[in-house]
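For this view, one protein chain was removed and the others were kept in their places.
Now for subunit A:
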Amino acid sequence: MHGRPRKPLKPEDAAASAAKAEKLRVLQSQFLHNHHNHIYSKEAVELSTKLLETNPELYTAWNYRKLAVQHKLTENDSDPDSLKSILDEELRVVESALRQNFKSYGAWHHRKWILSKGHSSIDNELRLLDKFQKADSRNFHAWNYRRFVAASMNRSEEDELKYTEDMICNNFSNYSAWHNRSLLLSNLLKRKVEGFVSKEKVLPDEYEFVHQAIFTDPDDQSGWFYHLWLLDQTVRVDSPQLVSSWPTPGSDLILLGDRCLDGCASSPFTRFHLDSRTFPLVLYFNQAVEGVNSSTITVDSELNTNKDLVWKPLSSCNSKAAQVWVTQLNLPDGNTHSSKVFPVEVSLGHSQGIISSSGFHYSNPFCFAFRVSLQFVETQPVEALGKEIISWRDESFHNYNAHSQDSSPISSLYQLSIKNDNELTDFEWRAATIAKEIDHFRELLSLINCKIGKLTLARLLMAHDAMMCPPANKISHSEEVLELYNDLMRLDPTHVQYYKDQHSLVLLQQVTSNWESLLSRCFHYSNSPSNRGSPMCLQLKNLSLSRLGSFDKLLWVQMLDLSHNELRSIEGLEALQLLSCLNLSNNILGSFTALEPIRQLKSLRALNISYNEIGAHSIDTTKYLCSSPLSHSVGSEWNHGQTVIDDDIKSYWEAYFILKGLNLTQFDIVGNAIVNEKFKSFLIKVLPGLKWLDGEQLH
């Protein structure tokens, strides 16, 4: 089926082929007869040998042979010699079949089945494997079989590691050998086998080893992924860390209820509009974790009883693990003239239970506090969100002027940088290794302008900056990294969108890295400039962003303008639990399923997805990433509590699923291919609280 040249069949060939076919058909028919009638005579078995030696894919024949062996074994079970010769004959047939097609699953499995009987010489197997490796060093069947043989022989992982070294030295371009090496080394390090106790001792040689491959032929991919794995081993902190939270540690929050506030002297970063009786407490970890609950997190305040708090993971498809967790705290009781301050203390790490998917526990006891007060002033109706239509036009926004008293709320965003104790002891070696790698790759790039050089250097520089957090250290490589990704877009245009996504992530890191940069993008929203009680909007529009990130720095955002970018995904946006107004217009979102993150944004009231590509694509790339009826873990919900799955829901199931739980008051969707009168009336049914659709007031 593979690698045969296209030739027209000449008439004489067709005749020969038909004759061959007829002969084969007779043999196969005879074989099936023997099989169905359990005939295991010498001739019958030889017939199957003949068939398998020319067509090892005839899987029923391998089954037949196993039955024949079982039959012979019951007849001869007292004679070890004849037992061995029966099994050896099988091994001979397999070898012969493999010569015909050394990728035949049936042949390899038969061999394994024979060896598992425990009567055959296993040393032979390693010799056989050597022969196969010489013929094709990338044959994954052989490598899999080798793992089986090595385990059966109790061959040490160190010996197998040496084997991969030999294979690589023979030929660097052997991804299979590098893969096996990473697997073995990873196991040895995990088990802390003698000689592999510390990464610090082991990794430097590995770096040198892989450099030889990469620097000899930078276009050969074989070493790339191994190097990426080494890099990950160097920078990764295994145990989960708390990266940020909202409310931020040390903050003084003023929560505004429905009624107005005027003449308020506090800053828009500490004032939050809420239209429910609760406010969120958000915890953002560096990786997905399970086990966040009222036993593992203690929230001490007058507002709630800790054990009654329910923590939710912000994940899709009912996964129990998430990077971001949220619980709801009660608003202080509404006494209109009270401005009593309620302190809240959050502590975690005091008891075991928070655990990452790889099995590492959160183990760093940490405690932080913030203060909350509630304000109501009944003098004027406020521009509360949802009471009036939001306009996203430039005229509605006014630059925020920073006052000195505001510097602390933002800078407190960056207080949260807990150093794990383990990390500190290894820090020297990790930092030195990254620095050395950076030098090596700068040197490579000075000699050869190559893709892997630039990409690796970009990754190394970002890893370096991440390790040097908190950014009290003023040196950041963001500009250089952005340049590298721009270079890569030109150097490797096939993968331009990959580099664009990385570029967007770095750009957002840069924008959110300090508060001056963030403040320059903050705008008052106000239809009447005199009202200073209005929400703050973060504007990240017109940045050619194709991907979002840095959510840990944006948990405080209530109003976000991401319009006029190139977003096809908003993965991760669910972390922004305070979002009430979101502008995603003029992007390239291709389906409703891509909006899955907004299902978790319970405070969202105004959503603008106008001028995107919803309905323009026949293929949905986020179908299986959202909690849909096609997802097994969620699908049963589709059946429960549905009175009628009417035709509308069937036609628009994606829209139905994403929107049905939301309390939107304002929705803009014009400029998407899916929009027509039928769809708009469907929307009005699904969003009963909607007041404005595409700028028009509804009744």
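Odds and ends about this structure:
FYI, contacts are C-beta pairs under 8 Å (C-beta built on N, C-alpha and C of every residue); 3 or more make two chains touch, one makes a residue touch a chain; residues count from 1.
Going forward, contacts and distances are computed from a predicted model.
Per its UniProt record, the hidden chain corresponds to "Geranylgeranyl transferase type-2 subunit beta 1" from the list "WD40-repeat-containing domain protein", "Vacuolar protein sorting-associated protein 55 homolog", "Geranylgeranyl transferase type-2 subunit beta 1" or "Trans-2,3-enoyl-CoA reductase-like".
Across A:Ile39, A:Val202 or A:Ala288, the single residue that touches the chain missing here is A:Ala288. Which of A:Phe360, A:Tyr498 or A:Trp692 touches the hidden chain is settled by the complete complex: it is A:Tyr498. Interface note: of A:Trp143, A:Trp246, A:Tyr525 or A:Phe667, the residue touching the hidden chain in the full complex is A:Trp143. The chain that is not drawn here is touched, among residues A:His71, A:His109 or A:Arg155, by A:His109.
Within the entire complex, the positions of subunit A that touch the omitted partner chain are 1-8, 14, 17-18, 20-22, 24-25, 28, 32, 36, 55, 57-60, 62-63, 66, 105, 109, 113, 138, 140, 143-144, 147, 173, 175-176, 179-180, 182-183, 186, 220-222, 224-225, 228-229, 288, 315-319, 321, 357, 493-498, 501, 568-569, 571, 594, 617-619, 621-625, 627, 629-635, 639, 645, 650, 653.
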